[in-house]
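One protein chain omitted, others in place.
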Amino acid sequence: MAYVDAADHLADDAHAEPRSFLTRYVWSQDHKVIAVQYGGTAIVVGVVGLVLSNLMRLQIGFPGVFSFIDAERYYQFVTMHGMIMVIYLLTALFLGGFGNYLIPLMVGARDMVFPYMNMLSFWVYLLSVVVLMLSFFVPGGPTGAGWTLYPPQAILPGTPGHDGGIVLMLVSLVIFIVATTMGGLNYVTTVLQARAEGMTLLRMPLAVWGIFVATILALLAFPALFVSGIMMLLDKTLGTSFFMPALISLGQVSGHKGGSPLLFQHLFWFFGHPEVYIVALPAFGIVSDLISVHARKAIFGYRTMVWAIVVIGGLSFVVWAHHMFVSGMNPYFGFFFATSTLIIAVPTAIKVYNWVLTLWKGDIHLSVPMLFALAFLLTFVLGGLTGLFLGNVSVDIPLSGTYFVVAHFHMVMGVAPLLVVFGGIYHWFPKITGRMLDDRLGQLHFWVTFLGTYLIYFPMHYLGVLGMPRRYYNYENYDFIPASAHMLNVFITVVALIVGAMQIVFVFNLVWSTFRGARADANPWRAASLEWFTPHTPPRHGNWGAKLPVVHRWAYAYSVPGARADFIAQNAPPEAGGFEPQPHSSKGTAS
Amino acid sequence: MAVALVLLLIVVASLLFHWLTPWWLTPLASNWQRMDDTLTVTVLITGAFFAAIMLFLIYTVWRYRHRSGQRAAYEPENPRVERWLIGATTVGIVGLLAPGLAVYADYVHPPQDALVLEVLGQQWQWHYRFAGLSEKAGAKGSERLGGTDVRFVAPDNPFGLDPADPAALDNVLVTGNEVHLPIGRPVKVLLRSNDVLHDFFVPPFRARMNIVPGQLSTFWFTPTTAGRFEAMCAQLCGVGHSNMRGFVIVEPEADFRAWLAKQPTFAMALAARAAAPRSTDPLVARGGALAQSKGCVACHSIDGRTIVGPTWKGLFGKTETLVDGSSAKVDDEYLKRFIRDPAARPIKGFAPVMPKVDLSDAEVDALVAYIKAQTAN
Partner (left out) sequence: MNSAVLPLPGDDDSSRARALSIGLWVFMGVATTLFGLFLTAYVMRLAGGDSTVIALPPQLWLSTALLVLASVLMQRAVTAPPARALLAQGGLCALAFLAVQCWAWLALQSAHVVVAGNPAASFFYVLTALHGLHVAGGLVACGATLRSDDPPRWRIALCARYWHLLLAVWIALYAAFNWITPDVARVICGVPR
């Protein structure tokens, strides 16, 4: 392990010796650099996913017009879009990007506890992305089995990419899981072990709690994807029959027998449901901090919020088969999973109430981060409520596999967390770079993205209620679908193209402002949490200078009665007051 | 101000959209009214929560927007409010779950006297099977359906019925994607597949279920409205997934019985197989074998039916119209080029889903010879 003796380092630091470009920016073990590497890679791969979604919409909105999009290509686009967005963008960005950057700074550590492994985790992630992209170039192209990769079709002729494509997809996922495990060990151990003096667990900002619990979920849920991926790989390459029953597809007898396609689905969704919370919980945590800072008010019910994150995380492991209500599994399971799914709605609703109650009687600055936070509230409430339709088993029966599901998961996993990603980037950009993102471009980006995605996904629910199935290359044959529905598809496609193009503005803003943005001071939002109080902005190697910070209060000392300023830093001396509410008292007071 | 106004506009527009939307459930054509009722209850409860939370949020954003000199209040927690909110939410959740589970309890218990229909999903078409017409007192429908196995599957036996099983001989086999059902009688649908996952979904019936190869799945419903309903495959099953359109015709019992009597039985299919003329030309015979082993017969018939692709009966010598408007004569050259690269010049009127299959030159020649032989000279 490259863990060098303490004495050598103090010397290094004092003399600020120039190190090579490679060790500073490429093979860096600094969590801040690794975070930017993760974030940059995730955004690039996300743009690929965005282009794929626009191509899909071109086919749905204008069927037959774009002849290069045939049925095979269409399903390949659908599959790669889904997998890229869920795994390679959202998971990598929240855990590897936000997690890496924020955790050490927010808990008062110099870096992650295993910096070498942290560096490795990025390069392994990058390798997984390269392997995935390679599947575009093998004979047969990438897999077109849908991001859920259900057997038996995923490895049979009749589905595109059933040779090299599916193999590379599965190998890429296995590599990604190794990367996530390496990163996850870092995030969990750093939170448990490397907090600064005075930083108790219940003084950590909710952003850390969200990422921390999400990481635990990732460590325990990704093994299920690993297991199912290995078994499918063996079914494909060695002819085992884990998931493959005796079958004859397109005239060809497959040579398998006895396997169970439902076994794959159970394993996949045992991973897949916690996965959506791996994306959602960091978003919950980050948005809590955005709301609190920009409304100058302590998050309402902090301990309840922590409890809710933990309970949601735990419950997320016992709801998976709500993705399988019409799968043909034992029908009696439906009773259990509908109940557990609707129970998980309760702690989630409490978080929503607490966010709104934080804003109530606040001092709401409508900055770009706050705008994204408000948009999150609207879209998450909508998306979460439509989840109640799908979680209630008998209501789900006619809605499963339709555009209602597509609209629901895009709203609650695509739009809402992505709005938090944007808000978080606008919020922490001055910390990362020492400059502000351009505000007018930010406003433009916000309004078009927010209104555009709402216009895309809100009406889409109704196409699902009508009965339009998802994953259809072409709807022209079906008489029960009125012409107005096809017109709506055209409308949605046009809006999607506009929203897609608008993201160019965001990327431009990111790049331009990094080099030419207005200089920010160290704490432009006047936030109280620890990460804003490093001696330098951007923080230098080691984050805190010669002495680590000492923390005396929670991260939400805003508008404390009697205090002069409307915030008190976490590491301000104890005399400044602003302590967290003690247990069993209904109002916290400066003591 | 502007922000609160825009949010208000969005919420009001959303509620208005819901009230005015032209896209809602297809008219119910089955007994599952209670599913629709539970959906309505869900819309009402979630709509109420949506409106309440959002209007409160909008008011908050407007009332507490930053103005100079303003300072936020300090109220980091309020356990009483939280307890009340948890309680109200739980009541809402129970209000949703109770009717939902009650309907589901009915859904998982099909009536004893239901008519049994077996639906076979196959890439990319539907077949249907009923037990024979002769009434045996006390015998349940499913017991009178003959046993199946994948090893018996053949183009003229897509179900894979066991010829040695006496219960199979009088099974009524329906091909051509269209099935009839009698109005007012409960139907228990048995779902079977010999290849991949499918799902038999007719939105006006509401009830549906995935089809899983290697096992049987089931759902039940009672058709209550006569008519012609489109069935769709609702579980991605390969490139032809959006092409698996079927039809369910619901009609009076007498008409149904008349239709059923006209459908062939398995015994008749076996007899037809025995009587089929065999070609003496070895190249044509090889082509016929390849048409089966390479899966061509899944989409191309030789009896004039259109399955997914054009029928081979009378195909050779025809003039086909291509998607780009030009026409082409179907001769040897055309067939060879088409088989090698189906996507190059797609035909008008057919979905471009034909896969590229690995074939040697000799195999392509054999296939062409077989296709030629389907045009009577």
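For clarity, chains are labelled A and B in written order, and residue numbers in each chain start from 1.
Convention: contacts are C-beta pairs under 8 Å (C-beta built on N, C-alpha and C of every residue); 3 or more make two chains touch, one makes a residue touch a chain.
Predicted model only: the values in this text are computed from it and were never measured.
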Displayed chains contacted by the hidden chain, counting the whole assembly: A
Sole residue of A:L93, A:L170, A:A224 or A:M468 that reaches the chain not shown, by the stated touch rule: A:A224
Candidate in contact with the missing chain, chosen from A:A196, A:I278 or A:I568: A:A196
Contact partner of the left-out chain, one of A:F114, A:W209, A:F429 or A:Y473: A:F114
Those residues of chain A which, in the complete complex, touch the missing chain: 1-4, 6, 8-10, 12-13, 19, 23-24, 27-30, 108-111, 113-115, 181, 184-186, 188-189, 192-194, 196-197, 219-220, 223-224, 226-227, 230-231, 234, 238-242, 257-260, 263, 266-267, 270, 541-542, 548
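Throughout what follows, only the chains that are shown with their structure count from here on.
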Inter-centroid spacing, chain B versus chain A (mean Cα positions, whole Å): 33
Complex contacts: residues of chain A adjacent to chain B: 67, 70-72, 75, 144-146, 150, 152-153, 156-160, 245-253, 258-262, 295-304, 326-328, 331-332, 334-335, 338-339, 342-343, 345-346, 349-350, 352-354, 356-357, 359-366, 371, 374, 377-378, 381-382, 385-386, 388-389, 392-395, 397-398, 400-402, 451, 454, 458-459, 462-463, 465-467, 469, 471-475, 477-480, 482, 484-485, 488, 556, 558-561, 566, 580-581, 586-588
Sites on chain B touched by chain A in the complex: 3, 7, 10-11, 14, 17, 21-26, 34-35, 38-39, 42, 46, 49-50, 53-54, 56-57, 60-61, 64-66, 70-82, 85-86, 89-90, 93, 96-97, 100-101, 103-105, 107-108, 123, 150-151, 153, 160, 191, 193-197, 199, 201, 203-204, 206-215, 217, 229-230, 232-243, 245, 292-298, 323, 343, 351-353, 355
